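Quick one: the structure is below, questions incoming.
The complex is shown incomplete by one protein chain, all other protein chains being positioned as in the whole.
Note that the chains take the letters A, B and C in the order they are written out, and that residue 1 is the start of every chain.
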Amino acid sequence: MTTELLSYSIIPLLAALAIPFFGRRSFKLTEILSNVTLLAGLGNLMFIIFNPSNKLHNYETFSFDGFTILMLFTIYLVALSIVFFSTFFKVGDFNKNAFYPLIMISVSAMSSMVLSVDFFSLYIFMEALAVTSFALIACEEKKSGIEAAIKYLLLTFPASALILIGLAIMLFANGSLYFDISMQNASPAVFSALAFIVLGFAIKAGLFPFHFWTPDAYQGAPATVSAYLAGIVTKVSGMYAIIKICTLLKVMGPASFKISSPLMLIGVATLIFGSIAALAQKDFKRMLAFSSISQMGYIVAGAATLNPIGILGAILHLFNHATFKTSLFLNSAAIEKSAGTTNMKKLSGLEKNMPVTSWTSVIAIFSTAGLPPLSGFWSKLLIILALWVAAPKPYAILALIFSIVTLAYFMLLQKNVFFGKPKEELKEVKEASVYMLIPVIVMCLIIVVSGIFFPFVFEFFEKTL
Amino acid sequence: MTLTSTFSLDWLFAALIIFIGAYCMVLTRNLIKQLIGLEIISKGVMIAIISSGAMSGNTNLAQAIIITVILVEAVIVATGLALLVKGYRLNENIDVKKLDNLRG
Amino acid sequence: MTYNLFIYLIITIVAITAVMARKMLISAIMLAVASIALSLLMFKFSAPWAALFELSVCAGLITVLFISAVSLVKKEDMALKESRAKFTILPLISGAVFIFMAIFLMPYFESLSGFTRNPEIQPKVGEIIWKFRSADLLGQITILAAAVFVVKSVFYKRSEQ
Partner (left out) sequence: MTINLIAVLLPFICALLIILISDKTKYLKELLSIGVLLTSFIAAALGLAYSSGGIQTSLNLEWLGEISALALKADILSSFLLAAISMFSLAVAIYSFSIDKKGSSKWFYFNILMTQSLASGAVLSDSLLTMLFFWEGMLVFLYTFIALSSDSHEAKNTALKAFLINGATDLLMMVGIIITASLSGTFNMSAISNSKLTLIGWGTAGYTLLLIGAVSKAGAFPFHTWIPDAALNSSASFMSYVPAAIDKLLGIYFLARISIYLYQLSSSMQIVLMALGSITIIVAVMMAFVQQDYKKLLSYHAVSQTGYMILGIGTLNPIGIAGGLFHMINHATYKSCLFMTAGSVERQTGTSNIEKLGGLFNKMPVTAVCFVIAAAAISGIAPLNGFFSKELIYKGTLETGYVWFFVAAELGSFLTLASFLKLGHSVFFGKTPSYLENTKEAPFSTLFPMIAFAAICLAFGFGAYWPIENLIKPSISQIGVNTASELTGFHLDYLFAISIAVILLAIGNHLLGFHLAGNKASKASDHIHHAPLLSWLYDIAEKKFFDIYEMGMRFVKYSAGWIFSIDRFFDKITDDIPSGAFNLTSEKISAIHNGSYSLYMAISLIGAIIYLILAGGLK
């Protein structure tokens, strides 16, 4: 593991273990401890990233790549938003004494996953992460939560088996599971192993024929948990590894296209399927879930081009997806709390009552659909450019067309939920409290700022990737 | 058929056992049986790991991996059973077929 | 070779029985038997530590968990009316699949084994765990901690009452 950054995975773990002792005294302490731990981590990361001396030295002092640091930043950012939001989001029959430790453990597991340097630690932290997510989904006393958790567990189990088979092949074909050693001799057996591993992570990421658990899990989970899952957990547990493997494949020569071309096909199929399925959804959260699937398709398609631009686009889209999907899910949570439902047929004209929620949704939606100058535009542009350059041309065209479909179904959502005539029974709906709006507004600011100052973002990755 | 080592034989049976587990996971309605199918699949996977370790003369690394995998498997089964028991308390059944409230 | 074949046959038959069994309790016990057989195999592959773990955790702990869960939901044995046909044909299907695999997958496995690459050094188990796989220790701690909180969160109502 990358030892310089190990503290980012150990400290949340220790905090999680400490929480039950604090929680016995006063529940407030638990909340404060979780918030402070994550905030401190985020502050540290921002210091590393924005430290002017690093820029002066052209990032030569970095002993780790920009991808790792960006993923750590995203993990801490999303987790902090969720924890901060749930501190003020008192809804449902929660066991908060287990909720916060579980979040902290999953932050720890995700950070360790990002810091792993071999396939097996990637696998084991992925499992730890999965276990915490099952519990998070089912932490409310509701039938739907249990159903979602059980489906998630059973439907993603084949992923574990496939990854382990891949590891077994890698074990004898290479004698080692380290990323760098694995890539040194590219025998057909290694490619077989990678095919199995990629397939396993594709199931974990919820790509097209394996996506069935995703909408169920997001819909069945409690509101904040679905934001957490969609924003970061399923992305790190599946997508991170796929992008990582694609960066490794990049150096392995033309034979790697045996793996990447079916992966690209899956990616394009996913983005098509996700957008089409999202068009027909009646539930706010379920539509967001399908949109999330579709965005995963973009990321995979971009990464599978094995083109530097495509991989950069995929990485940035992963980050952007975390920002905009978290804010949309948090908005859906606020609406669920205020209006009591997420069924779009029962919602209408909430703009008057919840203006901030409405406008932050618009920003997030525009970023998802890839409208300039928001951050989503740039990552999508990079992905489509890479597809145009390094893939069959129809893929790029399809990606472009379905980015318009994205705009279409989100416009539908915005129209159904926020615009239009307010319904009688929704007259009394109030805007969410200021504290609950803060995470969303921060996310929107990040979307806008990283979109407008994209050249700096680009420069950072050019130097460090 | 002359085999240089037992490798192919190991993997053949591993594949067969994985198939049996997958068959169970696809077809049964009983949640406990689902978890048993899951366990059977892991058995097959473990055969594959230990065999490839022995094949390359790297048994110790394989052992280290298997120890962790067993632990992970135990935790997953425990989680699955915990969810099952809680679901039984809420739903009064362990039928997978009745887990179809989330759709649309 | 014969020893291996014998163990595999045991595991296969036990696994099929576990799937086919009418009662969940029998399934759980069959699983334990399969674990014991697997641990015997591991001894054969000179992996004693793994075998010990398999014996204690899989054959022991997991079986206990299964049996206690089964005893909680016992009456479902009767309540769940499942068609038996899909299980009764399992041995036949397994046989067919085995023949299919022997024809189609065997060459693949043979070709895979051609790419074996032996490592230069062969450290001991303890050495591997401490020196090369120390990350796994962190992983084990993480997943055990996760398990504790999982159980705590899932059974939250009960612990309160």
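Criterion: contacts are C-beta pairs under 8 Å (C-beta built on N, C-alpha and C of every residue); 3 or more make two chains touch, one makes a residue touch a chain.
None of these values were measured; they are calculated from a predicted model.
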Candidate in contact with the missing chain, chosen from A:Leu102, A:Ala138 or A:Ala202: A:Ala202
Residue of A:Trp213, A:Tyr298 or A:Phe410 touching the missing chain in the full complex: A:Trp213
Residues from chain B at the interface with the omitted partner, ascending: 22, 25-27, 29, 95-100, 103
Interface residues of chain A (partner: the chain not displayed): 151, 154-155, 158, 162, 191-192, 195-196, 198-199, 202-203, 208-210, 212-213, 258-259, 261-262, 265-266, 276, 279-280, 309, 366, 371-373, 377, 385, 388, 404, 419, 455, 458-459, 462
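Quick note on the criterion: only the chains that are shown with their structure count from here on.
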Highest C-beta pair count, chain pair: B-C
Separation of chain A from chain C, taking each centre as the mean of its C-alpha atoms, in whole Å: 32
Whole-Å gap separating chain A and chain B, where each centre is the average of the chain's CA atoms: 27
Averaged-CA centre spacing for the pair chain C and chain B, given as whole angstrom: 6
Where chain B touches two or more other chains, by residue: 51, 53, 55-56, 58, 61-62, 65, 68, 72, 75, 79, 83-84, 86
Residue numbers of chain C (touch at least two other chains): 112-113, 116-119, 133, 136, 139-140, 143, 146-147, 150, 154
Contacting residues of chain C [partner chain A, same complex]: 111-113, 115-119, 133, 135-136, 138-143, 145-147, 149-150, 152-154, 156-157
Interface residues, chain B side, partner chain A - complex: 18, 22, 25, 31, 34, 38, 41-42, 44-45, 48-49, 51-53, 55-56, 58, 61-62, 65, 68-69, 72, 75-76, 79-80, 83-84, 86-87, 90-91, 99, 101-102, 104
Interface residues, chain A side, partner chain B - complex: 120, 124, 127-128, 130-131, 134-135, 138, 141-144, 146-151, 153-154, 157-158, 160-161, 164-165, 167-169, 171-172, 175, 215-216, 219-220, 281-283, 286
